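What follows is chain A.
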Amino acid sequence: MLEQTVLELKDLDLFYGNIQAVKNLSLEVKQGELVALLGANGAGKTSTLRGISGMLKPRKGQIFFHSHDLTKVGPHQIVSLGLAHCPEGRGIFARISVLENLKIGAYCCADKKQIQQDLEWVYSLFPILAERKNQVAGTLSGGEQQMLAIGRALMSRPTMLLFDEPSLGLAPLIIETIYKVIAALKKEGKTILLVEQNAYAALEVADRAYVLETGALKLSGTTMELLQNEAVKNAYLGG
Partner candidate 1 sequence: MSLAYLIQNTIDGLSLGSIYALIAIGFSLTFSILRLINFAHGDILMIGAYCALFIVIGMQLPLWAALILAMGFAALVGIFIERLAYRPLRGSNDVAALITSLAVSIIIQNTGIMTVTAQPRKFEVPEVLSNIHNFGNISISNMTLLIISLSLVLMIAFSLFVTHTKIGVAMRACSENIGVAQLMGIDINRVISTTFALGSAMAAVSGIMLAGQYGRIEPLMGFVPGLKAFVAAVIGGIGSVSGAALGGYVLGLSEILLVALLPPAYSGYRDAFVFIILILVLLFKPSGILGQAEGRKV
Partner candidate 2 sequence: MMNTKTAKLYTIVFLVFGTGVLYLLNRFLSPYHMQIINLIGINIILVVSLNLSNGFCGIFSLGHAGFMAVGAYVTAILTIPAAKKFILLPQLPGWLASLQLPFLFALLLGGLVASICALVIGYPVLRLRGHYLSVATLGFLVIIQVFITQMDGLTRGARGLNGLESFTNVWWIWFGVILTIYIVAKVIHSAYGRGMIAVKEDELAAECLGVNLTSHKLLAFCLSAFFAGIGGALWGHLITVITPGSFSYSQTFNLVVMSVVGGMSSITGGVVGALLMTLIPELLRNLESGITLWGINLPPLYGLSQIILAIALILVILFRPNGLLGRLEFSWTRLQIKSLFRKGGDTTH
């Protein structure tokens, strides 16, 4: 086996108070792979991502990123290991400028020259952000905000990215743009874990996928296998 496992979840249990959000979940993502995490509303997709990036401490189980056990690392230290999380609902800082948002993405990076290079790179991916760099981020449109959120995640020079529903609430044309960028990132060699309700969009770019149902793993397989699976077709692809 040539591909190295980058992210590995082992028997993960996540809780909000007494409510269990994720049950005994194990999954892995290999170097350079784009893996989709699918499921209905409330299936535990977002919770899984929150668990990976340290926002939600697991009650049981382990999370390995390369050789680091993420359950033992502070949430703010995870980014500097090369794992960036592009959160649900975009989570941009609406009251500060686009440029400042991007710079916050590079919070862990001390090298000003490198930040400048990365800015140029993000602007080349999303030219609209360069145009609006001095604008307060809250004035951007939904699609532009999503681009900003992705750009901001890229500013930390991650080797792996977590995307949480990047298509949420966006027009089809903009979804297409966003997914083009995600595909381009994969081509550049980034490892990606993508959470989506929009299964079609996700399966179009993904190599493999996991399907969650009420917090537990229900199915997994390559994109081809899942696209042909009757259960998936009925539940997530509209028959």
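Selection rule: all candidates are chains of the complex that A comes from, given by their letters.
The definition used in the following text is that a residue touches a chain if its C-beta (ideal position, glycine included) is under 8 Å from a C-beta of that chain, and two chains touch if they have at least 3 such contacts; residues count from 1.
Here the structure is a predicted model, which is why all the values come from computation and not from measurement.
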- [ ] Could you check which of 1 or 2 is in contact with chain A in this complex?
- [x] 1
Open item on the list: With touch defined as at the start, can you tell me which chain A residues reach candidate 1 in the complex?
Closed with: 53-55, 74-80, 84-85, 87, 91-96, 100, 103-105, 107-108, 138, 152, 156
